[in-house]
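Working notes, structure below.
Heads up, one of the protein chains got dropped from this complex, but the rest are sitting where they should.
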């Protein structure tokens, strides 16, 4: 149930290997990597700054991980989220879940990402040719997270 | 849309980095790793042999990848499946999907895994304390794949 | 015993209000709604950004809070835009 908020990049291969290492009951590792895109809302993005609310961020991520653990039959979760200056192609976030079976691992991974996008206190400020701008929250992110609240069948 | 069937292990970090390398439009990388468990159906598994149908295997995996590409707004897919002798903790399969957005990448990744389990010609023979046995197909795998045929809403 | 609360402003609101945090005296207790009323009464960016209908969130002691949430001395109250991480 590790949660890390850091400016440094992360090594996906090493993180996934560590998450399942030594547990031969793990049959499934689902993971998601979020990356900085060079375009958003039709504008070219040269880079971004990711701000967060230290303290609350870690608490929210731990709550999200605990909720996933309570909802699905999974072994372990990993959430790494970067903050600070990031440029296109950089990795922003890694979410990984181990389970005996793929359905649980994949569902929990998606659940964590949907909640992370709507609940964890991160804010993106993008650099575009027109200057810097704070990214507005996406309605589709709220809708994605609301699915889980409604107990939507998968 | 790379498909590889091989006896050798694979480097997840390097594969995922290569899949998205140089494409700054990629905002999401969803991936799934299947691993050999040391228990199945209540028996201890010391190892397994994975047989396939050379030629048909590659064709089926390419069809599955093409179907995913047709159904979701994704950039690229990678399917690596190992065959031959495998032991607990070994990696068996890697499925990875890149997209601009996480929902498409995660859905396509799950779709590929569900179809791979029911359509691609692989067969597992496990070594247990009682000897070798061929693993029977799981009804839950057929059900998981059938979801997509029914056009189930996600 | 502190008789103050700490306000934390984040992201766009930090820029608008020109401060990352401030300390506010608090005698007794108030609510999130009461605090917002106090801040709006300052006028300027506070009145604009915290107007009814504007999209912002409040957390008390790092837990998201609704308008009825009680605030007492020593609390940390954060005000921030809807989140956009990941």
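Here are a few things to note about the model shown:
By written order: A, B and C. Residues from 1 in each chain.
In this section, a residue touches a chain if its C-beta (ideal position, glycine included) is under 8 Å from a C-beta of that chain, and two chains touch if they have at least 3 such contacts.
This one's a predicted model, so the numbers in the text were calculated from it and none came from an experiment.
In terms of the touch definition stated at the top, the absent chain reaches B within the entire complex.
For the options B:28, B:65 or B:92, the residue in contact with the chain missing from this view is B:92. Within chain B, the residues in touch with the undisplayed chain are 34, 50-53, 55-56, 59, 81, 92-93, 113, 116-125, 134-138.
The rule we apply is simple: only the chains that are shown with their structure count from here on.
Put simply, the chain nearest the middle, going by average C-alpha positions, is A. Distance between chain B and chain C, defined via averaged C-alpha coordinates, is recorded as 48 Å. With centres set at the average Cα position, the gap from chain A to chain C is 27 Å. Per-chain Cα centroids separate chain A from chain B by 22 Å.
For chain A, the set of residues that touch two or more other chains comprises 34, 113.
Looking at chain C, residues 86 sit in touch with two or more other chains.
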